[in-house]
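A single protein chain has been omitted; all remaining protein chains appear in their positions.
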């Protein structure tokens, strides 16, 4: 019963097989190989437009390299105060950008709102040399609290970004989970709603280690290639990463895996809502459940071997915990977990 | 009637004379001169203990170099959300620290409280590699809103810093104004209350351009000297900066100048409190007055040539403005300003 | 006939199988897994002493993170002017160190000598704030020109490093090839000869993407863990990298693979020496051959489909080319290449 993270599981067979196949023969290193070359076509198809695609091997790299490309060292990036880039990537973004300012904004359920950003912007006057300059908004889809931005919400953030001359970045470490929820096309969920650059994650949803940075204005990737190289993220046998991404999106595998994870989370939420004293803390729209559980229930679950993170210290007899379901969460784990929780 | 900033005025004659005198003869450059060598003795006397003193020429340099010395690139610095380092130094601290995270904390009157810091610390777990590591608290004395920390308030912040293994930095761009208010010794206001490093400002209070970074643990200045050099802040004719600092603290000049500025601000506040519809926004404890004035009053003052900054857009018929008095504010300017304001 | 690089080949079956096995079950992410935990034991055994081991996924990351840990932003690193860190990692080391100076030293066959370093040191006086401070020597074993440092040569560099208070770093992207040549133990080739930190490469010699940074003073890894995190190199499913390293060193696999590559290079060199007008440019001691070949021979080889890099523009009817043999170079490719070369 491992609900620590979707990272806790290994990789799906389709992806491991693709890697093994990629190992055959000899290719030019550093991404100048045929497998990597095909990626741009594959993603162009997926997103219904020409895109520039850069494989990397971690979500932190994808986010930090994207933002460093979009934002000057004197820039300010507006993100949620609970976003991964603000709280869980040490100070990677500040470093990759050579000192840009990350402004953490508070708003409900880890979802940014234009109003919250407008208020934060009051401290950063455009053109005034004393102030870090508004340069990008970064939203996480699905969010760190398991919620999902609707398309009109993304568009509203994009309008806010445009109004202030900022770029819009989407941290899509769990983009598949969001898309499985929204039921729209990848294009609708990104550039058609105004997203400029996407950190497209595969690792949490069944890959070994594969993320892609996608620029929807492929002619304007600026110095991304040099930044990736300098950061040690242009790996020599790139084909092994590219092969993962190829297998991941082939025949809708990614969305099937995400739908499975989302369904497990929904089941968990539905069941836990029945636990006396339990309270679902955020709408369960993707693959994570945040729930306040009576401390006795938490203790009972841990005793039975369930693994999950406390999200805050116990308070008034209850603890806020996070449960993450994944592409590989066994149905039996969910059932057993609920059985114990319900006592 | 210039109330824009204490930076708007030039320099006092004592300091200009000291600079002229420092120009005589030939000295070793880059701070290896006799005038600079004397500074440590002068400041040791002033602070009643051995100190390490590094002259620099801007407050941003003093703050950013201090904090970069105290905080690793993966560190987090807790400061007020309205502090100068957070809002008025572009992203200097993030750059000088090579990417440390500046965490802006909200609390009344631009004064940090241990409670506000403790809450912010919830997102930064010590030892966890995913989180920026709590490394320093930086407070501004007197604060950006013209308030002054009492000694017990500084001690409480120092206790909080110690508890979490953090250093305590004081941005003393207006340290003289705070001290003039507190009426205690420099030692009591700093290291005896737990301050580790002080940005000691002279520029705003009558110097041409002179600040000093003071380490109260003189044996532990780490790589400050190299950082200053690399940043272009080890100037070749350092004696001209050192001479300013020497003249500034000689015979209590600095405190006389600050007391004069504080008195002007007190007069302003007292008078403005009588203006119908006016509201003093923060306790006036140093040389700045934040006051909400009816828009008609603001317009009348500007028409008469008064210079000051709006601190927020007009709201409900009033505007929050900032008035800064300085060592050189003419009494007649204060009188005239009040006369016009009172209509 | 791909002799572009040892990076051009995929991965050996032992490593791919280990990765597949690592995918089973659920583990804590970010290296807190059982497979990664075992690595320190495995490498302690291999190196006959306690070590700290940090898996990463690229050689640039291994080198740049190592050196950034050893060297302050005001430091100077002495390396060969033709070293990988100086010429083939863009300016990664300068960035990761936040601006340390990379001093490229000239000496024959891409091997550093104490004399060459001593001369370079003349420009960098210890303790003088105007000079970048000597902080590390970085040597590449085997070198970029396919030569191998003897143990006494490493010791001499180590003595030089000690004398000047510098650390000794070894870029071991091809450490296996060097060791296969030297015929000594890993301990003798590293810490017993004075190496402080080793970038231990597996990628070029049969892995998918796996390098390890090894600190021989395991209690003094400083802030490496934070640096790795901030750089996006603490990958979430770390067990897949650790599994590669484990399989790589198990039962001497790594040395068998390296010996095979070295033998192919030796065969190539032996054969090419017979080509009229050919000249071996550097001693062939590992898996790379640098040879000046008549332009007609070069053309003939390329026409036949052989792939390799020119290392300099043609001159006087000959071109210096680089041929790299790998763990997977088919014997038939070597034979065919020589047949064509010999005409």
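Order of writing sets the labels: A, B and C. Residues in every chain begin at 1.
Following the convention adopted for this analysis, contacts are C-beta pairs under 8 Å (C-beta built on N, C-alpha and C of every residue); 3 or more make two chains touch, one makes a residue touch a chain.
As the structure is a computational prediction, the values presented were derived from the model and not from experiment.
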item	value
Sole contact to the chain not displayed, among A:9, A:111, A:204 or A:229	A:229
Selected residue (touches chain absent from view) among B:10, B:108 or B:317	B:10
Touch with the omitted chain, as defined above, among B:240, B:254, B:290 or B:337	B:240
Touching the absent chain when the full complex is considered, from C:131, C:150, C:164 or C:300	C:131
Interface with the undisplayed chain - residues on chain C	73-76, 81-82, 86-92, 94-104, 122-124, 129-133, 312
Interface with the undisplayed chain - residues on chain B	2, 4-5, 7-11, 16, 19-20, 22-30, 56-62, 64-65, 89-92, 95-96, 203-204, 208-209, 226, 229-237, 239-241, 307, 328
Those residues of chain A which, in the complete complex, touch the missing chain	30, 72-74, 98-99, 129-130, 133, 223, 225-230, 234
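In the analysis below, only the chains that are shown with their structure count from here on.
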item	value
Copies chain C and chain B - interface residue numbers shared by over half, same or different	same
Remotest chain, chain A as reference, centres from CA atoms	B
Approximate Å spacing (C-alpha centroids) for the pair chain A, chain C	34
Mean-CA-position distance for chain B and chain A (Å)	41
Euclidean distance of C-alpha centroids - chain B vs chain C, Å	50
Chain B residues counted as touching two or more neighbouring chains	73-74, 98-99, 129-130
